[in-house]
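Some notes on the structure that comes next.
Of the protein chains in this complex, all but one are displayed in their positions.
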Amino acid sequence: MRKEMCTVVQNKEIAHSVYELTLSGQMAGEMDEPGQFVHIRVSDNLDPLLRRPISIAAINKDKQEYTIIFRKQGRGTSLLAEKRPGEKVDVLGPLGNGFPTGEARSGDTALLVGGGIGVPPLYELAKQLVDRGIKVISVLGFQTASAVFYEEEFSRMGETYIATADGTYGRKGFVTSILDEADIQADILYSCGPTPMLRALEAGMFAPKSFLSLEERMSCGIGACFACVCPTKNGHEGDYRKVCSDGPVFRAGEVAI
Amino acid sequence: MRKEMCTVVQNKEIAHSVYELTLSGQMAGEMDEPGQFVHIRVSDNLDPLLRRPISIAAINKDKQEYTIIFRKQGRGTSLLAEKRPGEKVDVLGPLGNGFPTGEARSGDTALLVGGGIGVPPLYELAKQLVDRGIKVISVLGFQTASAVFYEEEFSRMGETYIATADGTYGRKGFVTSILDEADIQADILYSCGPTPMLRALEAGMFAPKSFLSLEERMSCGIGACFACVCPTKNGHEGDYRKVCSDGPVFRAGEVAI
Amino acid sequence: MSLLHIDLPGLSLKNPVMPASGCFGFGKEFSQLFDLSVLGAIMVKATTPEPRFGNPTPRVAETPGGMLNAIGLQNPGLEKVMAEELPRLENYDVPIIANVAGSTEEDYVHVAQEISKAPNVHALELNISCPNVKTGGIAFGTDPEMARRLTRKVKEVSQVPVYVKLSPNVTNIVSIAKAVQEGGADGLTMINTLLGMRLDLQTAKPILANVTGGLSGAAVKPVALRMIYEVSQQVDLPIIGMGGIQSAQDVIEFFYAGASAVAVGTQNFIDPFVCPAIIEELPELVAELGYSHISECTGRSWKRNEKLAYHRA
Partner (left out) sequence: MSLLHIDLPGLSLKNPVMPASGCFGFGKEFSQLFDLSVLGAIMVKATTPEPRFGNPTPRVAETPGGMLNAIGLQNPGLEKVMAEELPRLENYDVPIIANVAGSTEEDYVHVAQEISKAPNVHALELNISCPNVKTGGIAFGTDPEMARRLTRKVKEVSQVPVYVKLSPNVTNIVSIAKAVQEGGADGLTMINTLLGMRLDLQTAKPILANVTGGLSGAAVKPVALRMIYEVSQQVDLPIIGMGGIQSAQDVIEFFYAGASAVAVGTQNFIDPFVCPAIIEELPELVAELGYSHISECTGRSWKRNEKLAYHRA
């Protein structure tokens, strides 16, 4: 973890209101696990005040670069969308614990399920899994055709299915519609996306081991403020995990979602 | 008065921490009197919140441009110093009542006394007076040599004397040191600068008619909030003038300074 | 009828957006910028029986996301307001809410009695919350008993409905609100400014000549929302909400908390066109959020859902 002024290498809109931003900085060298995130100060003034957490979507250690993908939404992400090459951005990272790639063995099949803006961290995950000889199947859900991104990138890593909620592209419906139909056999499931999606996957019907990446409103991002806790499901009253520093990725069943 | 997104034509440091910023906008066409000011929103976010009042230093109606000169001081003027050509700036103006050039007649001698960042509005005044056949003598005071600006510009309009507080340039001391010595005979005095300087000039020893430009902390800049009032000296208890809309220029003796 | 039209005691508002008292003078300056008739209403500057000069300058200071003011209720006095300021506003199709202030109970009663006779004054706003005057002002707004009593006395003489403007500088705003309700208030306006201060780094002295001043602007928005949320659930009076409003989105947030109309103060200094801009944006925003009338937003954060379902299109 470090705080660093990273330099914008490239920033482009890759789908409707979805931006792919590549930054360069020494912290790229510390990014070990896919699924970790960075905490970004989008302006050097009061407006907005807090940092914004965004997952790391791709890491290029050779070039000391990393990429994030985000949806332009409120003030913070709107300002981030305006960053131009050469500009400096104050980043704290890498933060949290990502997807445990070591839980999959060479020859295993890994099922990656992503919803909307939960798709990005799965990309670096897919790359690392494929590098380690694991077969990757990706099931990605989006709102609508114009929101779809990275289909080609995922396709290069393995079988890739797309669903859109309005049916304007791929299978109409949610990722679960695809999963229910496609009869996918996987040894391990990794997922990131909206809470209802994660809940549907939590039961473990699609793979014996599942890892889910959670979102929660944060302030510090490093485990100091207790903003982002969620209770565990181990039956110990009052037991909890911090999404920012214990997560954002948890084994399915570890925490209540 | 209008609110307009003016375009930065040029912004350069013309003395230590002093910037000359030229803006283009239709409001240039409405700038009638030298000594009026514009009220600038230096950022489009909360930080800083309020507009900043800055005097108009030069007007070019043909080109629809005007120039302001300001000292980089706190957050507002620091942000203003960073504006680059092509950027848009939210300006409310022209505001207030400036120096009454009509009070001087062709052939008269006008004495212009400026202190530091009070010098800028005198420049447009000098131009307009000279255009109208009035002889202009300028006495300008600065802190130190590196803070001096526009000596050449004023010299082109007439006799120009410079004082610096630390004696690193021109006469050592204040503008009053020059005035006391130089034995200048003028029909009218126009002045803008720090309050102690204005007080020294108020008595009217240097010309039969004197007009002084005041500064006061403002919020609205248009006369609605009562932030910038000063009491009159007419003996009517509770009588006042608003610096933003009645001033910033007042006849010496009209208001208490 | 427009989806922005709101009826409140004494006020038939074509839209629920108005400039807040003290941030719009008597409208004269802003009338050079836009047609005042677009406004829902105008809350004019506080009026006292006699002219007041107010506090020495500096009277304003900037703070992070906000500002302090210590104007001290400067105003031309009742007579001039009645003779000059209010008649000028008759040129516009806009109801006036007259802000009533004073040092003593008698002051308030006198101003209320007279000013409520002005033909375009449709309601009074009793300013029992000005933090910048030595006597009167906030003293009435921090003591429930004084607040109730003053409200009652003013109600007895006023020709028009009376709204009471609450101070946020209290431990328990609900108790003050209840007191003024008992005193017969027709509505509430809230919040006035929070007491604050800034110091000058070089001189070590307060920036404001009055030492302390009232904090307003975006910074206070969460405090205003919280108080409106609390009061609107406990008191049966319409609330005109204010405190940090900058946008149409902010207006909706105030409605959700419990406001039935809003006022915009400080933002007028930053963007003099903010009121007309918000009024123009609101209809689309209200529709986008799925409401058929802005009044459906009032108290939506706490009203039971069944009731809300009825309002929805």
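List of remarks:
The chains carry the letters A, B and C, assigned in the order they are written, with residues numbered from 1 in each.
Assume a contact is a pair of C-beta atoms (placed from the backbone, for glycine too) under 8 Å apart; a residue touches a chain by one contact, two chains touch by 3 or more.
Quick caveat, the model's predicted, so the values are computed rather than measured.
Counted over the whole complex, the shown chains touched by the missing one are A, B, C. In the complete complex, the hidden chain is touched by one of A:V8, A:L46, A:V130 or A:A165, namely A:L46.
Per the touch definition above, the residue from C:P9, C:P64 or C:P283 contacting the chain not shown is C:P64.
The hidden chain makes contact, of the residues A:G29, A:G173, A:P231 or A:G253, with A:P231. The chain not displayed touches subunit A at residues 1, 3, 41, 46-51, 92, 216-231, 237-238, 240, 245.
With the whole complex as reference, residues 46-47 of subunit B touch the missing chain.
Summarising the interface, subunit C meets the missing chain with residues 63-66, 68, 142, 169-171, 194-199, 201-202, 204-206, 211-212, 215, 217-223, 225-226, 229, 244, 246, 249, 252-253, 256-257, 289, 297, 300-301.
One rule holds in what follows: only the chains that are shown with their structure count from here on.
Just count the C-beta contacts per chain pair and the biggest one is B-C.
For the pair subunit A and subunit B, the distance between mean C-alpha positions equals 56 Å. We define each chain's centre as the mean of its Cα atoms; on that basis subunit B and subunit C are separated by 36 Å. Once the centre of each chain is set as its mean CA position, subunit A and subunit C turn out to be 46 Å apart.
For subunit C, the set of residues touching two or more other chains reads 64-65. Residues of subunit A in contact with at least two other chains: 46-47.
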